[in-house]
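The structure appears below as structure tokens.
The complex appears here without one of its protein chains, the remainder shown in place.
When the chains are written out, they are named A, B and C in that same order, and each has its own residue count from 1.
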Amino acid sequence: MSLSNLIKNWSSLRVKRPYQDQYKNADYKWGMVIDLDSCTGCNACTTACYAENNLPVVGKESFSKGQAMHWLRIERYWGEGTELAKFPDHGAQFLPMMCQQCESAPCEVVCPVGATHHTPDGLNSQVYNRCIGSRYCSANCPYKVRYFNWWQYPERAWPNPLEKQLNPDVTVRSKGVMEKCTFCVQRLTAAKNQARTDGRRVADGEVTTACAQACPTSAITFGNMADSQSQVAKIWARQQVELASDKQEKKDEGLRGYRIFEELRTYPSVLYLERVRNSDA
Amino acid sequence: MIDRRDDSDIEIERRFVPKAKDINEDIAWAQINKDVLRSMERPRPMYWVIFAASLALFGFGVFCEVYQYQTGLGVADLNNPQVWGLYIATFIFWIGMSHSGTLLSAILHIMHADWRKPIYRFAEAMTTFSLMTAGLFVLVHLGRVWQFYYVVAYPNERWTWPNFNSPLVWDATAIGTYLTSSIVFLYFGMIPDLAICRDTATGFRRKFYWFLSLGWQGTDRQWANFRVAYLTIACFLIPLAVSVHSIVATDFAVSQQPGWHITSFPPYFVAGALYSGCAAIITLFIILRYVFRFEEYMTMPILDKTCRLTFAIAMVWTYLNLIEYASVWYGSDVYAKETLIYRATGLYAPYWWAMNFLGSVVPFMLAFKSMRNNLTIMMVVSLLLNVGMWLERFMIISPTFAHGYYPWTWTSGWWPSWVQWGIVLGSFGWFSMLFMLFCKIFPTVSMYEVKEMVYHRSEARKARNL
Amino acid sequence: MSGSNTIDRRDFLRVLGISGAAATLAGCGNTAIESGVEKVQSYVQPEDFVVPGVGVYYASTCAQCGSGCGVMGRVREGRILKLEGNTHSVISGGKICALGQAAVQVHYNPDRLTTPLMREGGELKPTTWDKAMATLTARLGGESTLKGAQIAFLTGEVSGHQKALIGNFLDSFNSTHHVVYDALSTATGQAASKAVLGAAQPLLQIDKATLILSFGNDFLGAGVSPVHMAAQYARFRKAPRGTLIQIEPRMTLTGANADRWYALKPGTEGVFALGLAHALLEHGQFAKTVPAPIVAALKEYDKETVSGITGVHADAIPHVAGMLMEHTPSLVLSGPSAEGQVNGAQNAAAILLLNVILGNAGKTLQGQASHPFPQLIASAGSYAALTQLNNSMASGQCQALLIAGSNPIFSAPGFLPFAKSMEKVPFKVALVTQVDETAAQCDLVLPLHSPLEAFGSHVSSYQPRGVEIGIQQPLMEGLYPDTRAFGDIVLDLLRQREPKNYKAFPDYYAYLKLAITKARPVFKSKLSDDDFWEDALRSGVLQLDAAPTALKTNASVVVVSKPEKHVIDVRYPFYFVPSVRADLRDGRHANLPWLQESPDSLTTIVWDSWVEIHPSTAAEMQIREGDILEVQSASGSVRAKAYLFPGLQPDTVSMPLGQGHTAYGRYANGMGVNPFKILNPLFDAQTGELATHATRVVIKKTGEHELMVKDEGATNLQQGRKLVATVAADQAELAKETSHVVE
Partner (left out) sequence: MSKVHTMALFNDFEEAGNALQELKDSNLAGFRMQDVTIKSPIEHPELSALLGPRPVYVQLFTLFGAVFGAITGFTLIASAQANFLLQIRGGRPVVPIPPNMVLTYELFILCGVLMTALGCFIGWKLPGNRSPLYNERVSEDKIAILVKADSAAITAINAIFTRHRSLEIMGEYD
């Protein structure tokens, strides 16, 4: 009976997340690292994302109205401040931006129907068939990485036989639902199921996201942060970035790791490594 | 005390009522019934013309919605980050509109301010209908309207519930409660008048009113229970009304966006709501006074009081508006400050300045008696005030989307499509349609309370004369 | 029918093919099923390796560009769903670029040609293969009397056994006219490289360099083998982190990743390079590296003169020279913007001379390993070849023209009357997967298998390590019954020309298999022929370890003329720099929706063409973004929206190539304009190659304005947010970081 459940587990129901070592005993906590010094802005990852996740091509008109559906977009900035220099002497600044899978996600709180919520393995999931399209999540997302199906794309985005390319592991979203980067959850699920049947945990490098797999410079690293030996876990540790902290006290100098909008206390699961430039050049 | 005056001439032309004259204590009660019931008689052609117009407007709105439903929200030219556009802005506008009616009526009722009596009926009707209009926008803005019931907490085998953390769910609950209570309040206040209608009506209408008046005969027992119940509901309604718009404010205040994440939003919203509501009351007051020849009941002194009240509220709103700017300006939230500056200087600057002018400067017209006495000016002013209030809502929504945290998604230009405008206009059609129907089916002036009013006043006068 | 293995494979593909229809219901919103277009069928005894719901990977080779990356195709229920990099391939290193990803859209393109077309009464009409082949054999079959120059085969960059087959086919006419045209040809650079470094296509050891000085070489974007280069670049950026200096008139993707980017006037790269050479040679240790006359001639290249000509600040020359001296080994590269000039070869030579001076040859520059099958290596395309073809057509000499993988009517410059000359050819055949502008002018258009449906082999002209032959195998059953493999068609003709040599090969598969297995000894494989073949298919590559060869540098070929300023033609005040997008290239990929919608890396514009103009210039001319400009050269004019682009030499305007198709399917048609058409007839003095970057233009405002369709929002700056943080190299402890680059 629900009431007894409420009373029995009251204390556990009152826990706030994220907290220190939240995933210490968990099997999985998916995380990512993006090295902005390696990223060349070549768009391989974005195209891979289109291919893997059945992203619709919206066409010129819709794109011009700002209705693009790229879960993963590469932003190009010409400077940190508000003034444009005459020449970009140190090149452009590329930023692959996708859902940051926040541990304390602003979108999750406001969804009226709980279509977006946090999974035990630390993903910010989006349940398409629960979504009613209030777009409150997008309104409250500081990164603006949630994309809404403004049109009935299944009817217009894949003229025959393009639909044959669609990935059967990923649903094609109908009009009126919100969608976003899922860390290629279909791949994760498959790998987890495989591992479960073998009675083990998913090994590091066994599964990765489409973007990370494609990236010609391997700027993107993906993996299981609950496994301290995994590539991502090592990098996070090396960069001394604490998942559950909103102010990173770093012991060492010269570390490049940072999270975007840390001060908003969204606790993103994506770690960016600062872009490096030779100032003498 | 009741002198039989020959009132054969009232049917033909309006009696002259001097401007300053308040309601006449010696007016025959039968006369009150006659005058009010007359407003419910067979409408004049002009009524049908206006009704047809609003019906057409509503029809167009429905067409736009159907088109949007079929094609997807893309036709509204919404985008990322401009995800809400006019829909939510107009939603807040209507919610705000709904506030004065019931809230003022309740407050004044508790305070025994008898000048409320001739005007509260239509004000409460206004509340109810603007709530029903606001409700439409909640549905209209959904991507999948056909799944709207997911927001309702109903038991199901999957153990899925709405997300009670979401201000939208609070909204749904609050608005539901408010609508129900408002309707109960409106209906209760009407029962004695419905009895009057029953007693005068014939045929089908008689049956109709007979049913609605719940066997009211004005017995002492009925009056006693009625008084207590009505007062209690009034007491409930005051905090409720306040909570409703505070909750609408939390839709924004609870979210994290710059320009929304502001502590003073709830009172700010409530003030804005009362403000637009009062303005709307003035508008309808003037219209009804003219159309139904209610000069004797909706007297200038009452309008005067309403105007002064509106002015006071306008100043409260202005104050809250300014401290919102101030707190952002002196606060350490650089993003919020950025957004504020953007509002004043960016793409939306004209609307923003217009909003501030209409909201804070125009109401000073209400400060002058000469202005307050001029119905035409008051009509224009009240309409302007509501334009300003609509702009306020628009200025809350769009600029924050256009200039939020994330520079990459700053929009350089965004304008709603005709579909959005169509649905917004449609909502006005829908509202006036409902209101016009109400005026013909129910008494827009509370007859029994006007009687109470004149009775008590004449008693008081007698007491003075002794 | 063919050998036993084939039957297996074909059977297996057929099985998949049937299921292909059934499987489409899984993903695509069920429309096709509901509408009854496709039937759901159950597997009838599926092959044991075809598990419904499980994706299987098959190795193949990417044919999107000439790099020959090994790829893995994910096949599920008989449909190829996605391509990934093939870890066996040293070229791709298990990675893949946007172009490669989009290969599936070549395959599934809704505008693909599904039946042969024949010209009847002036227009192309669908016809049957029998009719088509009958016509073809009538003209080019056994009875054909065409000789030598009367027949020509025009292709894009083609390699492997397809190339060999084309050669054999032309041999049967005693013709040598295999015309390879590449609109983005690097022939000039290769010539210079051959002269100075002794190798047309030397190996670039980017990861070994500590400093890269690139004159407009876009090795990360539209260069040769970008995926491989990107992997090298990643290692180059790891500790000890190398420094990249880019000098070019218009910022390329590589330039966007440079530590330091210099804008200079187009065509003056050579001058700048010689300026550097001069600065270096003032230091004794380099004195011996170049002949005395050159050293003497360089005297005039003092920094002021150079600065005056190139428009780069005078201090830049000693600074860069200093960097070059500090960091060894370094690597100096020349690129299209330097080579596509009237003095292109000279520029390139001057740039490469720096490598000689700095002694990079043998360190960061090496010769490619000698290839056992040189005839399979892709031959470099050139513009000269196209002009020759054009002349022979115009003179009426050319009687039959076959075209595959090339679209000159779109990509040839406007002043070259290619279309008109083509009309003079009585018999023109195009072999295409989708009709393009050139095919639309042909008399016979044959629908080809997509690269994902056909067998083939690829040998890139750039072999990063040892020797790699990429094997291309079908990843699924042909989508359309009426399409055929390129190889099969050519083979059919050859069988008619030389029955005795070719009757042994029922189809291209058999031909390829035999060809590969015959090469087994070279790869020192102990396997049986069949196993060797299956193994090649499984891994997708044939590899041979071979050491890089030494380079024989020769500085004396560098011509050092007197430095002189450009003469400015007042009527055409702006330099015109056509930019090459890594995804659209010369426009052959403009029919792929993913690439059309993937924002251009530097401008984030989609689905369109644009004119890049420097903000300062735009301010002078009062041009705002979205203003429609007319860009007019002596040879023509195009209109496009203005885009304010800071990565540009202020006297320069730039337009991207690849857009402006008129007959290339729904996704390409009407998108943007084609800047190829306004290039001036200017040629490199030494090689006679088209000087693509030498055109000068005038900008006219039309007064019209349109919204720019781009991903970028109202600002292109970070506005004080910490989005992309940048740290100085000496502040970052890269050495302590765990490198995770695929080796």
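Keep this in mind: a contact is a pair of C-beta atoms (placed from the backbone, for glycine too) under 8 Å apart; a residue touches a chain by one contact, two chains touch by 3 or more.
Quick caveat: nothing in here was measured; it's all calculated off a predicted structure.
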Partner chains on view for the chain not depicted: A, B
Selected residue (touches chain absent from view) among B:N165, B:S264, B:S360 or B:N373: B:N165
Absent-chain contact - pick from A:G41, A:P56 or A:G114: A:G114
Given B:Q217, B:T263 or B:T345, the one touching the chain that is not displayed: B:Q217
Chain B residues that touch the omitted chain in the full complex: 1-2, 28-30, 33, 153, 158-161, 163-166, 169-170, 173-174, 176-177, 180-181, 184-185, 188, 192, 195-196, 198-200, 214-215, 217-229, 232-233, 236-237, 239-240, 243, 247, 250, 448-449, 451-452, 455
Residue ranges of chain A at the interface with the undisplayed chain: 2-3, 5-6, 9-10, 12-18, 103-109, 111, 114, 116-118, 127, 267
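One rule holds for everything that comes next: only the chains that are shown with their structure count from here on.
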Pair exhibiting more inter-chain C-beta contacts, A-B or A-C: A-C
Chain nearest the overall C-alpha centroid of the shown protein atoms: A
Between chain C and chain B, distance of the C-alpha-averaged centres to the nearest whole Å: 66
Computed distance of Cα centres, chain B from chain A, in Å: 44
Whole-Å gap separating chain A and chain C, where each centre is the average of the chain's CA atoms: 32
Shared-contact residues (touching 2 or more other chains) in chain C: 707, 712, 717-721, 723
For chain B, residues contacting two or more additional chains: 405-406, 408-409, 411
Chain B - residues contacting chain A, complex: 71-74, 77-84, 141-144, 147-148, 150-151, 160-163, 165-169, 172, 251, 254-257, 401, 404-406, 408-409, 411, 414
Touching residues on chain B, where the partner in the complex is chain C: 334, 338, 402-403, 405-413
Complex contact set, residues of chain A against chain B: 62, 65-68, 73, 75, 97, 106, 109-114, 130-136, 138-140, 142-144, 146-152, 175-178, 261, 264
